[in-house]
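Accompanying notes for the structure given below.
A single protein chain has been omitted from the complex, and every remaining protein chain is retained in its original position.
In this document, chain identifiers A and B correspond to the written order of the chains, with residue numbering beginning at 1 in each.
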Amino acid sequence: MMAEVNEIAVRVHGLSKSFGSVQAVRDIDLAVAQGEIFGLVGPDGAGKTTIMRMLAAVLRPDAGEILVDGVDVVAEAERAKLHLSYMPQRFGLYEDLTIAENIFFYGALFGVPRGERIARSQELLEVAGLLPFRNRLAGQLSGGMKQKLGLICALIHTPRVLLLDEPTTGVDPVSRRDFWAILYNLRESGVTIVLSTAYMDEAERCSRLALLHGGEIRHCDTPQHLKAAMPGALLAIASAHPRDVREAVSGKPGVLGALLMGDRVHVRVDDAGRRIPELRAVVADRGIADAVITPAEPGIEDVFVALLGEEKPHELR
Amino acid sequence: MNIQRLLAMAYKEALQVWRDPRSLAVALLMPLMQMGLLGYGVSLDIKHVPLCVYDQENSQASRSVVDSFTASSWFTISHTISSEAGIRRAMDRGECAAAIVIPVDFSRTLSATGSAPLQAIFDATDVNTTNIAMGYAQGVVAQANAALTARWAASHGAQPSLVGQVDLEPSVWFNETLESRDFIIPGVVAVILALVGAQLTSLTISREWERGTMEQLISTPVTPLEVMFGKLIPYFAIGLLDAAFCLAVAAFWFHVPFHGSVGILFVTTALFDLVVLGIGYLISVRIRNQLGASQVALLLTMLPTTLLSGYTFPIDQMPAAIQVLTYAVYSRYYVTILRAIFLKGSGLTDLWAPILGLVAYAAIIIWLAARAFRKQL
Partner (left out) sequence: MSSDSPAVWADGLTKRFASFTAVDHLNLRIEKGEVVGFIGPNGAGKSTTIRMLCGLLRPSEGRASVAGFDVGRQPEEVREHIGYMSQKFSLYGDLTVHENLRFFAGIYRVPHRDLSERMRFAISMAGLEGREDALVRTLAGGWKQRLALGCAILHRPPILFLDEPTSGVEPEARRRFWDLIHELAAGGVAILVSTHYMEEAEYCNRIALINGGRLVAMGTPSELRQRSLGGDLFEIDCVPLGAALKALGTAQGVVEAAIFGDKLHAVLGEGGLSAEELPRFLAEREIRVGSVRPAKPSLEDVFVRLVSTTPETRAAS
């Protein structure tokens, strides 16, 4: 149940960027509504970071338009920076400053008045659970705490649009969940969030996704619609002998792909209703007695593979 | 320029210097070490300089002069010899650092004219020791004079004010263009300031690139000017502090005579500080890794300041082409000003040209530095 769609917070048109002979981003169009958590999803080298940097006005595009909160990012980079906040992939804070000093510094750069800075940092630290550590050097924080501190520094001036480049890379699942809880809270207060991720499982948490490949957006929709758009259906065959199961089902009529997991095989078929009984017979013929076949919900990774396949071996970066 | 952002930038930078042991060492320990090395490495306190005596006359008067040397704790007679060649031998072996030669007609000349020459020879391979020993020798001779004068006056019944003197004629071997500490020390201040200033600032931007903090920084509304001035403020203060320290040590510890105006000294030092910080900052913007930036900074400050500023090698003795080149070396102006203020007490009327040179240099460097930094990846 999505909140009513209102105005567009980030609009991108015809965005391109090359580095030497390598075209990192090719003619991208995007429209992100206010209050969305929009995910740019793709493997390393798909162009995620380049797009985020251009949105954040720290990298000039070769061509194209970017409007953030109505401000032309290309023409008025400095004015746009007042409306948005950007958290780079690599931890960008000063490790030799404390949590409080980092927050204070960024608050001052964004022109937040002193009194407001103190009140707001107090509030943000409390939400993130970092209040007891406020005088600890940033370099001595764990990965998860660093990410939260990064987020606080990015939020100190109450931006309208938040840009996060692979915010949870290298962060363990518990911290990742805490991090997402903060993002959802922000979203409810009307902040628009654009984030990039290489983790397909994380992508499912976004309200809308752009699947990136080779610098292009190949598909853009909600996770549900993307899954529905996947050709065929996914079945899980659980067994103590998953290798045998895969061997048995590979190449059988209607089987589009078979993926060996730890204790099961994911099989993509053209028609679940028709193929389940057929496959049941196939594995039984092989003498695999413990196989249990159930329909499985595809993940974004399944969608990605089904829709995009693999890159060329000699793709220059 | 927004004052809040500027101050935030300066405060952040100051905290970082304060917490970085390496920067602190460069800022505080380096000047201390350099001044200390210079002062004590060349042994300020000289005692028992080995002295070789060649008394050609061996009269009562000549012995009284030798006795004055023996009596002082500054000299110890190491050899008494009977030929000029013996002095050379003793010095070559390093057995004496100074020699006095009393001529055959010493007492006769003294009685006849009221004044007689006394030759003193110094091994000036160690300039500073020589300098000091020469001073001591003059002191010893002054004492000997007093004794001789009293005796001469008593035997001639004349007024002491009319009596003659023993004239010390020092001659320096091995290093004819003797340089003095007074000449060197003001220059050292320039070297330290150039080294410390450019070293520290050369790291400031490159460090942000290297540690990945730059990307975050340029995504904020901070302007390039705020970044530059914010970053330079703490280093400017450190530079002035270091300079004050070095100048104070020069004047009060090493007793380099100071005749000039403190005001001009302050203003020109601030200008020079600005120039070296600007150069360090420019390097830092251009070279995005700390090691490279630091090396280039060393190359662009130490080399010209030690070789081409006139600090060690007098500019007027350089080939003409090199002399022209020295006008491009910013330290040249500062070293000239420093020496003139210290030793000659020169004022604005004499120094307007090098001061103008420094102002022009500072203006150009800061202008370039302000334009160098772009908020783009």
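Please note the rule applied: a contact is a pair of C-beta atoms (placed from the backbone, for glycine too) under 8 Å apart; a residue touches a chain by one contact, two chains touch by 3 or more.
As the structure is a prediction and not an experimental result, all values here were calculated from the model.
Asker: For the full complex, can you list every visible chain touched by the one that's not shown?
Answerer: Answer for the hidden chain's contacts among shown chains: A.
Asker: Among A:101, A:165 or A:204, which residue is in touch with the absent chain?
Answerer: Looking across A:101, A:165 or A:204, the contact with the absent chain belongs to A:204.
Asker: Could you tell me which of A:67, A:82, A:238 or A:256 touches the chain that is not displayed?
Answerer: A:238
Asker: What does the interface between subunit A and the hidden chain look like in terms of residue numbers?
Answerer: 1-3, 43-45, 142-145, 169-178, 180-181, 184-185, 188, 198-201, 204-207, 223, 238, 243, 259-264, 297, 301, 304-305, 308-317
Operating definition for what follows: only the chains that are shown with their structure count from here on.
Asker: Using mean CA coordinates as chain centres, what's the gap between subunit A and subunit B in Å?
Answerer: So the centre of subunit A lies 62 Å away from the centre of subunit B.
Asker: In the complex, go through subunit B and note every residue touching subunit A.
Answerer: 2, 4-5, 7-9, 11-12, 15-16, 19-20, 211-223, 375-377
Asker: Contact residues on subunit A for subunit B in the complex?
Answerer: Per the touch definition, subunit A meets subunit B at residues 53, 56-60, 77-78, 81-82, 85-88, 90-97, 101, 104-106, 108-111, 153.
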